[in-house]
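Shown here: the complex without one of its protein chains, the others still in place.
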Amino acid sequence: MSAPLLDVRNITKSFGGFVALNDVSIHLAPGERLGLIGPNGSGKTTMINCVSGALFNDGGAIVFEGRDITKLPAYRRARLGIARSFQIPKPFRSMTVIENLLVPLEFAAWTRIDHGRINEEAFDILERIGLADLAHKNCGDLTQIDMRKLELARALAARPNLLISDEAMAGLSSEEVDEVLEILFTLNEGGVAVIMIEHIMRAVMRYSERIVVLDAGRKIAEGPPDDIVHNPDVERAYLGE
Amino acid sequence: MGRFWLGATGVFMAGLLFTGAVDNEFYFFSGYVILQGLIMATAWNILGGFTGYVNFGSAGFFAVGAYISVALHQALALPLPFLILASGMVCGLMGLATGYLTLRLKGIYFAISTLAMAIVLETVITNWEYVGGASGAYILTPKDSLFFASYVELLFMVMLIIAIAAVAFARYLSTSRTGKGLTAIRDDELAAECMGVPTLRLKLVSATAMGVFMGMAGAPFPFFITFVDPLSAFSLFIAVNAIAMPLIGGTKVWYGPVIGALILGLTQEITTVTISSELNLLIVGVVLIGFITLAPGGIVGLVQDFSRKRLRSKAAPSAGGDR
Amino acid sequence: MFMKFAMRRRMLALCGMVAAALFLTQAMAPTTARAAEPIKIGFSMALTGALAGAGKAALIAMEIWREDTNKQGGLLGRQIEFVYYDDSTSASKVPGIYTKLLNIDKVDLVVSSYGTNEISPAMPIIMRKGLVFMSLFGLAVNDRFKYDRYFQIMPAGPVPKEDWSRGFFDLAMAQNPKPKSIALLAEDAEFARNAVAGARINAKKVGLNIVYDKTFPFGSKNVTPVIRAIKASGAELIYIGSYPHGSVGLVKAANELGLKAKMFGGGMVGLQFAAIQKNLGPMLNNIVNYDFWVPEPTLKFEGVEAFLKKYQAAAKGKKVDPLGHYLPPYAYAYLQILGQAVNTIGSLDQKAIAAHIHATTFNTVVGPVSFAENGEWAKTRTLQVQFRDIEPNNMDQFNHAGKRIVLYPKSVKSGEIVYPYK
Partner (left out) sequence: MFSGELFFNAIVSGLLIGGFYAAVALGLSITFGCLEIVNIAHPTFVIFGSYVTYILNVNFGLDPILAGLVFVPAFFVLGMFLYRFYYASFERAGQESLNGLAFFFGLMFTVEVLLILVYGVDYRLVSAPYIGQTWHLGYIDFPLRQTVPFVVGTAMTIGVYLFLSKTFLGRAIKAVSQDRLALQLMGADPIRVKQYAMGIAIATAAVAGSLLIILGPVEPSQGRLYIGRVFAMVVLGGMGSVSGTLIAALLIGVIESFVATFYGPSWAPAVSFGLLFITLALRPQGMFGRA
């Protein structure tokens, strides 16, 4: 196995008395596609909040590209190349679509891009995602699918090595799901590693090379999609005793 | 030199000309009050409008500025520019400290702590005998007013310079890369942080700048009013205006508070000498609520909406059926 | 491009509006030149804000004076006109108002707003113009300005801070045996703090032992612990400087805790107002507190009863003190003095008027008034009155003699002190 891109080592996170993550480890190779699944409240979102820096883990360590980032604030992690989308889209509402992309370009990716070409960069990304027509639209007027795409486009504009996609397909139609999957595949081909959190099993199974299953704050299974489908522990977690 | 600086120089020269050409001090006293409002509004907006963190303690910063000025004037008899710089520095540090302690929390906690801080400061100054405490302090207007005809003209020009500085800084902030970060914070702080915006640092920069300009606005106040006591320095009216002016003008752009301050300030100065009564105060309150509920973008927002509509209706016939 | 143009046009429109508004103020301000020109007296007054109650009462009194004087032919044979603006109890409005009065309205005479905070911001402006400045209830404003055309109508006395409580101490030290200890308490704002600062000086002068000396926050709700601490200090005399809210709380707490002392009171603002007197009722009994006018036979100066009758009629429904004993006679008197001086001099020569006011004893509704060098009353006439036989829930009783006995100064004394307080 090559040196991991991301190495989450035994992290723990609790809220008051409630333990959301209990001694969970995850690792990810460069360019790998990882699915993260589990029932509601199993700790998926807490996990990615800890990885992206929105929350700080209580115990354990997070190493990214060989560097311990456990104590780094979220913006520093974004600058190192960790980008995420949000389950409920969080666009910058007072800005246009293209302005939304300029924020990560000017902050997260600032040291890694050509400052003179920043607008072209943004346009390129919009084109790749299929939002170029809407570049100057106010992002409050977007449809659901466009909003999801904007989430991804903005994460992309941060020039990540690791993209965490948090339920980017929830509530979309079957064709729209395929459209988003296509985008994520192209992205990955460009060398970006992806962690996908998803409830739509069809999508996760198709996309992931490897899947990690969380339940009640613990990792209960890990392996290629086919193995996971037949894992009795996973079945129990999803269907109950 | 951009158009903004040309404009600013123009305003400054016009101010100078005004002091030279007009003898009637009334305009300078009124102008001073309006400029004071303008600086406070701009300062408030640097934090409140750009990042969405509401400061209820504007009067606290203002009063500390005024009292630093009283204390240093009594202790060392420093000239006005030094007093202004000192007040700006102290209040800037105060903004930084408050920000550091509370800006990591949700905005509402910041709002409440500024409120609490204003009261703590009022208590401290009320008990600070050196600057007169609750009995207040007299500051006699200096005899020397440089080459101006009277001291109030000098004060007016000083305020004009501070106002230009405050507006220029606000404009710089909002048009720079930092400004984009601030807007992102206002729209969604978590998303901003995850997009690489150093939110805490930017908020601290805004809080410090807010403090600096509020302190500077307060520094000349004792000279303007000659007698300052905690009740007049910590006046609710100052806090209300500092919030109402940006909200009426528009919080999202640097010129919003300027427009709000000019309109509200002028209205207040005019009503004072025409129809003053409680009704007058009521109008301020009702207009404020009206703007907040009906036109959350303020006057600037209204104008933008209006011109966008006009643009659309003009463009519609020629571009009909294109899309 | 269009947007920019539209923006600019709107900016222009805005500037136009502003200019129009400025023009309007000019146009709406009373015009100057007119035949048989009236004499214009200009002032700023707190008609809204915290001091509006006092400001409105003062305005009623001033308007009564204007009507009275105009009926008798006005000043210098000219009718009197007021030009006044509301400073909304905000000191920062005062300088603007006085410059407008002087430079745009071109008033002939000026008098002050009510209270120290609203008087002093006007001083530099008035001084530069060299005008006579009659002032209404400012405490020791002229200590710093030392302006020889400043005259203050509140009968504090030539050394305002100390004269204010002189009566209280004179009364106390005349008792046998002499009291030995005193507690001082001040509410945290300008007047109360100064009054107690003066009391502190007086207490030291007469050798009293100060066993308690504290201040409490302006508008504080819970003063019970303060009274308890004073009670524990065992002070024989208790001198308090406070504002209406604090005064009511302190009097109630003193009664509730059974506070015992030889004398209790001093500089409590609020106990002069009819509504508060009615509410406190018998709790007031034996308190010795300052006042400026009470309906005792020794204070029935010429014209005061006629004035109060007019005032009480005018005050109905105006949300001001219905009896008007405390401030209104003085608001009438400060104009009376100015009017008498102008008529005697026969011109508006400010220097001559000031000299005349310095040299003359005026007969006013508040009695004979003469001024010291610094523009304060030549001799203090801050009354110390004692509440007696107050019945519950009866406002009318305060309109009659015998309820607030004047103990000090001797010249207007109307009864003997009941000592000790409790």
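Some observations on this one:
Which chain is which? They are A, B and C, in the order written, and residues in each are numbered from 1.
In this text, contacts are C-beta pairs under 8 Å (C-beta built on N, C-alpha and C of every residue); 3 or more make two chains touch, one makes a residue touch a chain.
All values reported here derive from a predicted model rather than from experimental measurement.
Residue B:Val286 is the one among B:Met13, B:Ala75, B:Val286 or B:Leu311 that touches the chain not shown.
Considering the whole complex, the residue from C:Met62, C:Ile182 or C:Ala253 that touches the absent chain is C:Ala253.
The residue touching the chain not shown here, chosen from B:Gly107, B:Gly211, B:Gly249 or B:Gly265, is B:Gly107. On the side of chain C, touch with the chain left out of the figure occurs at residues 48-53, 56, 188, 214-217, 219-226, 228-229, 232-233, 244-245, 248-249, 252-253, 255-258, 270, 273, 275-276, 279, 283, 319-320, 393.
Mapped onto chain B, the footprint of the missing chain covers residues 48-49, 52, 54, 56, 101-102, 105, 107-109, 111-113, 115-117, 119-120, 123-124, 126-127, 186, 236, 240, 243-244, 247, 251, 278-279, 281-282, 284-286, 288-289, 292-293, 296.
The definition used in the following text is that only the chains that are shown with their structure count from here on.
Taking chain B out in thought, with all other chains where they are, the connected groups by touch are A | C. Put simply, the chain nearest the middle, going by average C-alpha positions, is B. Summarising the inter-chain layout, the chain whose CA centre lies farthest from the centre of chain A is C.
With each centre defined as the average position of its C-alpha atoms, the distance from chain A to chain B rounds to 42 Å. Centroid to centroid, with C-alpha atoms defining each point, chain A and chain C lie 71 Å apart. Distance between chain B and chain C, defined via averaged C-alpha coordinates, is recorded as 35 Å.
Of all residues in chain B, none touches two or more other chains.
In chain A, there is no position where the chain touches two or more neighbouring chains simultaneously. On the chain B side of its complex with chain C, the touching residues are 23-26, 28-30, 33, 36, 123, 126-127, 133-136, 138, 140-141, 150-152, 221, 224-227, 229-232, 235, 237, 259, 262-263, 266-267, 269-270, 272-274, 276-278, 280-281, 303, 307, 310-311, 314. Only residues 2-3, 6-7, 10, 14, 18, 21-22, 24-25, 28-29, 47-48, 50, 85-88, 90-97, 99-100, 103-104, 116-117, 120-121, 123-125, 128, 141, 144-145, 186, 188-190, 192-194, 197, 215, 217-218 of chain C touch chain B when the two sit together in their complex.
Interface residues of chain B facing chain A in the complex, by the touch rule stated above, are 177, 180-181, 183-184, 186-188, 190-200, 252.
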